[in-house]
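Structure first, then comments.
Every protein chain of the complex appears in place save one, which is left out.
Should a chain be cited, it is by its letter among A and B, assigned in written order, with residues numbered from 1 in that chain.
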Amino acid sequence: MATVRTPAGASDTGPGQPAGPAGPAAAGLPLGGGGGGVTGARSMRRMGRAITANRKATVGVVLLALFIFVGLFPGLIAHDNPQAEIYPRSLGPSAQHWLGTTSFGQDMFAQVVWGTRPVLLIAFGVGILATVVAMLIGVAAAYLGGAWDGTLNVITDVLLVIPLFPLLIIIGSYLHGAGTAVMIAVIAATGWSYTARQLRSQALSLRTRDFLNAAKVRGERPLYIICVEIIPTMTSLLVAAFLTNALYAVLFSSSLQFIGLGNPNVTSWGTMLYWAENNEAFQTGLPLWIIVPGLCIVALGAAFALLNYAFDEIGNPALRPVKRMAITKAGAVPIPEKRRRLRVKRTG
Amino acid sequence: MSSAPGEEVLSAGPADSTATMLEVRDLSVEYLLERGTVLAVDRVSFDLAAGEFVGIVGESGCGKSTLLFAIAQLLAPPAEITGGSVIFKGRNMVGLTDSELASVRWKDLSVVMQSAMNALNPVKSIQAQFADAMRAHGVTSKAEIADRSAEVLRMVGIDPVHLGSYPHQLSGGMRQRSMIAMAMLFTPDLVIMDEPTSALDVVAQRSLMVQIKELQEKLGFAIIFVTHDMSLIRHFSDRLMVMYAGVVAEYGQTGEVFESPMHPYSIGLMEAFPSIRGPRVPLTGIPGSPPNLARIPPGCRFAPRCPKVMARCEAEPPGLYQVNGRLVRCFLHEGGRAQP
Partner (left out) sequence: MTDPAALPGGAPGPADNTVADNGASGGPLLRTEGLTKVFKIGSAMSKKLALHAVDDVALSIGDREIVALAGESGSGKSTIARLLAKLYKPTAGEIYFQGRPLSQIRGHRQVLRYRGDVPMVFQDPFASINPVFRVSHGIMRCLKLHRPELSAAQRHEEAERVFAAVGLTPAAEVLERFPHELSGGQRQRVGFAQALAMRPKLILADEPVSMLDVSIRIGLLNVMADLRDSQGVSIFYITHDLASARYVADRLIVMYAGQIAESAPTEEVLTRPRHPYTQLLLSAVPDPRAPLNVGAETDRGEPPKVINPTPGCRFRWRCPLAIDECQHVTPPLRELLPGHSAACHVARADAPTEAFR
């Protein structure tokens, strides 16, 4: 019979190589660290390094930061009141009016600059709201299972199937012109279903992971498990959901405003497009009135999309492009794309 | 624990063996990562004679699977062979292109993977997969494909009626056997096996090992068998290589390595297996963990965990010394170095 005490000092301390798959199969570090016990500074630094290393992330962050800056301090950049119809109408670009004036006599540049804030508000508002709803519904459905899962799934699927834009048109026209807050609510209420599906799948795959069983066996309540144990491990997916929802918010809100269902008195890129279209901007020689707000919408959308790809790659090392290296006298050096030879893949 | 250049290699096989089929010399494999390189296999050398059964044992991270894949030329980035040669039937395989390797693959050398469920195509029947493999190597006659498929399945003890089954319809043991059957299609001279039994239960494991041994004795191919379970290989392999942290710790006749292990790691490993028979004794295992291969310490890689460590071990890496037909990488046996 074994009655040996663990010999003193003979514990397997020291990190060393974790016993597990051979080779340096790195345990993917969770993005951003997550909840209790992680120092904010450390995870910020790690995130910073990850962003500068990835080209897509860098471009996306720079673009987004630019727009956020413009949205926060529009007065610093454009001194004119965007609504004031005080200038000569339909001027082309000049030193005083960098983009010219609209056919109402408003400074177009000021409009674009001041129009940034509502768009950003909608993007972030919908991003956060829709993600939170999707998270609660998706994760609860996966974890609680059974009848809960069935019911929540039906609700999610119904919303998923209904075409989003026509639904928004109907709701928008019913509300007779949606301001920013209403726009956020409406887009979030109809758009959460897509990401709810994704989060549910992820949560389902986590459900069989033993650390959730371990939490249950130690006596935690289901709500605690969902909030504290499951959700922090899904940070990269939640970030992706946020970015997806923000992107769609930008596009959908601008579209709604373009067809006149937004509040035309709020200056934003979408309403600029609306007024420009109504005043036949192309035909009257004011193409910038349409082009510039359109480009801004594209740029902001691209920023979110780039960040989405980038966070995928940061969060999941398996998705990163594998640089082939060659051994030279200088050490390991990346081989440029063209010279790669195709090799049979090895799994694991 | 890195070996000195040009140091000796135990010559292949039993005294009456014929040609040396495989010569691995100073084979090194590195994982080239952005944050640095990890030396997974460090200048490993050994020979293999025709019909010989060599077992490679070691724990996680020792490099045994990497070594195996390097020999089979199946490494993918970021893993790269960064040194040495693998001379199979007189031809160095390192650096050959896929088309050059195609003539060798499966005809002279085949591979059996660890988990059949991962290695077999789940949407194709066994028959289709065998046909695939045969067509890829130039066999076109349908009759010949059908005959050979049935024949190899019988060889591994599966009724050919299962040719039409899909992998998920077979039990774990049968799946592994079909993998082995597939490896036998062209009666290769060398079969490389990467832990083919670890996904199986102990009874299936035993019967598969016996099957492999029987096949080997009947068809005469050589086997390189990687496993973490030494006791499994004890009655089946001719020679045994113990790997630790990317290098060969000990290498010799299986029976001798088991009866009288020389390297402190081998000794520790032997003693870490509780016995099912014989006296019940308290055991201690080997405390600590293997070293981080991205930062290899100077000196012997096993020194931090070695119960017989000396001051010298931490400063200087030991070479591979030959003692009575056994290779041991340990200063304790330095005296046995044969004259060059």
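Going forward, contacts are C-beta pairs under 8 Å (C-beta built on N, C-alpha and C of every residue); 3 or more make two chains touch, one makes a residue touch a chain.
Source: prediction; values computed, not measured.
Visitor: Could you tell which one of B:Lys218, B:Arg280 or B:Arg295 touches the chain left off the display?
Guide: Considering all chains, including the one not shown, the answer is B:Arg280.
Visitor: For the full complex, which residue in B:Ala19, B:Ala136 or B:Val210 touches the chain that was left out?
Guide: In the full complex, the listed residue that touches the missing chain is B:Val210.
Visitor: Pick out the residues on chain A that sit against the missing chain.
Guide: Per the touch rule, chain A residues meeting the hidden chain are 1-6, 9-13, 15-20, 27, 29-30, 33-38, 209-211, 213-221, 229, 232-233, 235.
Visitor: I need the residue numbers on chain B that touch the omitted chain, in ascending order.
Guide: Its contact residues with the unshown chain are 59-60, 157, 171-173, 201-207, 210, 228-232, 234-235, 258, 268-270, 272-278, 280, 282-287, 289.
What we mean here is this: only the chains that are shown with their structure count from here on.
Visitor: Take the average of all CA coordinates in chain A, do the same for chain B, and state the distance between these two points in whole angstrom.
Guide: 47
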